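== chain A ==
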Amino acid sequence: MTAVGFEMKKPVLAIEGLTVSFDGFKAVDNLNLYIDRNEVRVVIGPNGAGKTTVLDLICGKTRATSGSIQFDGQELTKMREYNIVRAGVGRKFQNPSIYENLTVFENLEMSYPAGRKVWGALFFKRSAQVIARVEEVAREIFLGDLLQQQADLLSHGQKQWLEIGMLLMQDPELLMLDEPVAGMSVNERAQTAELLNRISQGRSVLVIEHDMEFVKSIAHKVTVLHQGKVLAEGSMESVQSNPKVIEVYLGH
Partner candidate 1 sequence: MEPRLIRSKPLLALSLLAAALFSQGVLADNEGLAVTATEVTVGQLHSATGTMAISETGSIQAERLAIEQINASGGILGRQIKVVQEDGASDWPTFAEKAKKLLVNDKVAAVFGCWTSASRKAVLPIFEKENGLLYYPTFYEGLEQSKNVIYTGQEATQQILASLDWIAKTKGAKTFYLVGSDYIWPRTSMKIARKHIENVLHGTVVGEDYYPLGNTQFGSLINKVKLKKPDVVFAAVVGGSNVAFYKQLNAAGVNSSKQTLLTLSVTEDELLGIGGENMAGFYASMKYFQSLDNPNNKAFVEAFKAKYGKDAVIGDVTQAAYLGPWLWKAAVEKAGSFDVDKVVAASPGIELKTAPEGYVKVHENHHLWSKSRIGEVLPNGQFKVIYESDLIEPNPFPKGYQ
Partner candidate 2 sequence: MKALDKLLGGQQNLIGIMLLAVLILVVFPLTLDAFRLNMVGKYLTYAFVAVGLVLCWGYGGILSLGQGVFFGVGGYCMAMFLKLEASDPQSTKIQSTPGIPDFMDWNQITELPWLWQPFHSFTFTVFAVIAVPVLLAFIIGIALFKRRVGDVYFSIVTQAIALILTVLIVGQQGLTGGVNGITDLKTLLGWDLRTDSAKMILYFISAGLLFGCIFIGRFILASKLGRLLMAMRDKEERVRFSGYDVASFKIFVFCVAAAFSAIGGAMFALQVGFMSPSFVGIVPSIEMVIFAAVGGRMSLLGAVYGALLVNYGKTYFSESFPELWLYLMGGLFIAVVMYFPNGLAGLWDSHGRQALAKLLRRKPAPKAEIAPVTPKAETKILETQP
């Protein structure tokens, strides 16, 4: 057991004793994880370590068998997905999940945190405020010139950014990104790293990533998952030199 304690100021996200099992197989096993404000945390681990499942559990896609997830003093394990989002948790999926039939502008507008209920959506007006906000976010994700572009015509990397942009529209306190640079060119990776460093101001970011160079460039702290448990946690350097981690990664 690796129990890691922190005596810093109250963390934004506090996961304690989190367990989920699928037909007896424990994908996440008694996990503890704490994330602070303004922190960029990267979760790494071999395939099947339970990384994506942890994100699923936090955003409510999968329900925990036991344990607790505290976010800003709210218990997420009992909340509905949309309430978790409204509480300030945004999540990007592994494969870019955008609305391909809509334009970049409309994609971003969809995530504007107004008109989220039935009647609100029915009478939603595209006000100057909405337009300004969409344009602002679009510039931030390098798509300022492509607002009227149909989304399915974007490159893979641009789609990834668009999805990040959709999350930014909601201005979440906790941003969770599942493999944000998969399929990106070197250039795009650098831009994404810069983007993440910029947007982590005032919020916490939880990233799953395999690309170690990229991880190095963004991570404040790294957590290594293995078989649903925390194997190691700390700075990139300390984790990389951890013999347990080396064994898991290099195998037998």
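What to note about this one:
Heads up, the rule we're going with is that contacts are C-beta pairs under 8 Å (C-beta built on N, C-alpha and C of every residue); 3 or more make two chains touch, one makes a residue touch a chain; residues count from 1.
Regarding selection, all candidates are chains of the complex that A comes from, given by their letters.
The structure displayed is predicted, hence computed values, not measured ones.
Candidate 2 is the one, among 1 or 2, that touches chain A in this complex. Residues 59, 61, 80-82, 85-86, 90-91, 93, 97-102, 106, 109-111, 113, 115-118, 121-124, 166, 170 of chain A touch candidate 2 in their complex.
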